[in-house]
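Shown here: the complex without one of its protein chains, the others still in place.
As written, the chains take the letters A and B, and residue 1 is the first residue of each chain.
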Amino acid sequence: MTTDVANVSSIKLAWALCWAAFWTGFPLKLMVAVLLLAMQVPPWEGAGMTALLIVSIPVDLWALGLTARTYFLERHGLELEGGIGLTLWWQGALIGIAFLAAAYFAGSTAVSIGKQIAASIIGGIKKIFPGFSIAEQITLELLLWSIPVAVVLGVLALVALKIYGWRIKATVKSAGHPTAAPLAERVRRWDYARVPRDPGLLLASFAGVIVLLTIVFWLFLPVTTPHPSEDYKVQVKKPVKPLKPEDMLKQTEMSLAKADAVLHSLEQEKGKEKKKATKPEQKGK
Amino acid sequence: MNALAQKVYDFVDERIGLKTLEAKMMNEPIKGGSRWAYVFGSVLLFIFIMQAVTGVLLMFYYIPSADHAYASTQYILNEVDYGWFILSYHFWGSSAMVVVVFAHMSQVFLWGAYKKPREMVWLVGLALFGLVMAFGFTGYLLPWDQRAYWATTVGVEIMDKTPIVGDFLARFLKGGPTPGQMTLSRFFVIHVMVLPAALMGLAGLHLFFFRSAGPAGPFRGTTEELKAKTDFFFPRQVWKDIIAMATVFLAISALALVEPVELLQEATPDPGDYHPEPEWYFLFLFQLLRWRIFSGEFGQSLAAIVLPALFMLLLAALPFIDRNPERNIFKRPIALVSWAVVMIGIVVLTISAILNREYLD
Partner (left out) sequence: MQPQIKSKVRCTDGVAGEVAHVIADPIALDLSHLVVRVNGTERQVPMTAVSKTREDSVDLLCTSAQLAEFPVFAREDFLSSKEVEIPHLEEKIRVEPGQVFVPIPDLEKSVPRRRFFAGFTNLLAVLIGLPLIWPVLRFITKPMYAPFDNRWWKVGNISKIKQDNVGVQFIFKKSIKDSVLTREDDKSNWVVKATPEILKNIYTHGDLSFFDKNGNVIWVNKATVPYVAYSGKCPHLGCGYKWRSHKTRGQVFLCPCHLSIYDVTGKVLDGPAPRALDLLPIKVSASGEIEVIDIEYKAGTRQQDRIA
């Protein structure tokens, strides 16, 4: 039960591939992003963004190739030859860049126009109903401009997907040849395609890479918070000056001598007082 | 090493029938095969375990008294090694839990997997949803900073508006007429003892009902397709579950690294310049309460208590109202449209609440 590729909607085809390929590559890109964050490098700007984009290239190539092969084998009974990942990737990248540029411009224009129109509509409503409260106003205004903007961006996305869908169909036409295997066999094939030739090696190397990346993570993860609170004063230990034993001993001797002297004089005083106390008694007697 | 492991396994198997037990748990056939769409339940379990682990770690240093809660939380953030990371992970994990709970509920709803014979799974699931919200609400108070104290105060005041039981409920939660030490103690014990015990019990029940009814499987596909793709719970579905768990773990860590927890000033009886606000997943309700049409005592109780309660009752009644055995979402237009309206509505109201901040001064 295979459907001819030509009969499938281009948009649905492109969407199916893009959605699956994105989530296939996502965990790997997320690993890189977390490592960058542990190093205090934001992955959404500058060097971090560049690093993430560079890593995304092989990941996306692999993900697209895998997704495409699975999808076309199972749904359309087509086996794809050659570097299908690469072809689909650069086509998708070009369309994606064009879409992002168009979306940025069209989107920002739509947002500013939409906000202006929405504000004037709200203004109009307030003239009729001066008691129109702020909370409802915010929601209404939001809906008024966000819906048209969503429509604009949605249309652009559909156009991009359609173009990509055409390109995918063209690529598959040249690269794919049909297989007569029944569904059960095809399903078994793509399922089994996930199993590497040497599972032990793959698992061991995967484990090794994860352990290595974890150690790198530990090395970079800041021990104390990178956003310290202004209100909280951390106990700063004053550096203790190392003492010289000879000075210490001399000081001790001096203090001790002084202390002894003080004690001695105290005792003498006590003794004198005692004598004074007993003398009058004697005299008294 | 393997031989020793095998010996231990055989020893236990001889006594409790481990092999059969394992087979029964693992060899659950999934019609139509394992699917990424089915991972959300297991991911929720994983997030809960992570919250429990990080929560226990936080309890090593947290002091649940009104005069030391703030200081001890700051101690964790600023002095304990990696304390900031553990606390931030716990904080973002709770947001992740709410997001995944919505994803899981949506998936079950869209797949029609609440219908007969899975009504009880759905009902227990709704109770679990309530528990997750309660977790978020009670945990939020514990740092005892301005944000925590005032979000809770406002939240409990709203609960006071519940008809008949409102005053009792509010006094019970506050531990008195006004918030203070008793509030903190009660929220602490509910958050770390009562709710986890309830969640574990209900989750077990949820899983038991689920396994008794069997997974619903995909809502479309010929018998031949279903049969060709059928595989067992273990290893394929478990493998997908675990990859999803690892991805969620990384995502929460990323959030913890991007936006570590920072406390506001210590709670004071006067909010001063601070504008009280609940956690982001309650913002949509919070915004609804600002609407003029819900003003006044009756209006507030309507928006805050009655409408949400009616909605939850509707969800609970869903398997009994919707008797149509059709599970294909594209053939259930009312279901699809109502789901989209609710989700979009929540998003729009949440964004409105954020936009509303600028108008508060």
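The rule is simple: contacts are C-beta pairs under 8 Å (C-beta built on N, C-alpha and C of every residue); 3 or more make two chains touch, one makes a residue touch a chain.
From a predicted model like this one, the values you see are computed outputs, not experimental measurements.
Contact with the chain not shown here comes from a single listed residue; of B:P29, B:G180, B:G201 or B:P308, that residue is B:P29. When the full complex is taken into account, the listed residue touching the unshown chain is B:T20, out of B:T20, B:T178, B:T268 or B:N324.
If you put the missing chain back, the residues of subunit A touching it would be 184, 187-188, 191-192, 194-196, 199, 203, 206-207, 210-211, 214, 217-218, 221, 223, 235, 237, 240, 242-243, 245, 248-249, 251-256, 258-259, 262-263, 266.
By the touch rule set out above, subunit B reaches the unshown chain at residues 20, 23-25, 27-29, 31, 33, 53, 57, 60-61, 63, 68, 71-72, 74-75, 79-83, 85-86, 211-214, 223, 226-232, 234-236, 238-239, 242-243, 245-246, 249, 253.
Methods note: only the chains that are shown with their structure count from here on.
The centroid of the Cα atoms in subunit A and the matching centroid in subunit B are 21 Å apart.
For subunit A in complex with subunit B, the touching residues are 1, 23, 26-27, 30-31, 33-34, 37-38, 42, 131-136, 138-139, 142-143, 146, 183-184, 187-188, 191, 221-229, 231-232, 234-235.
Of all residues in subunit B, only 36, 74, 77-79, 81-85, 222, 224-225, 227-229, 231, 243, 246-247, 250-251, 253-254, 257-258, 260, 262-263, 265-266, 287, 290-293, 348-349, 351-352, 355-356, 359 touch subunit A in the complex they form.
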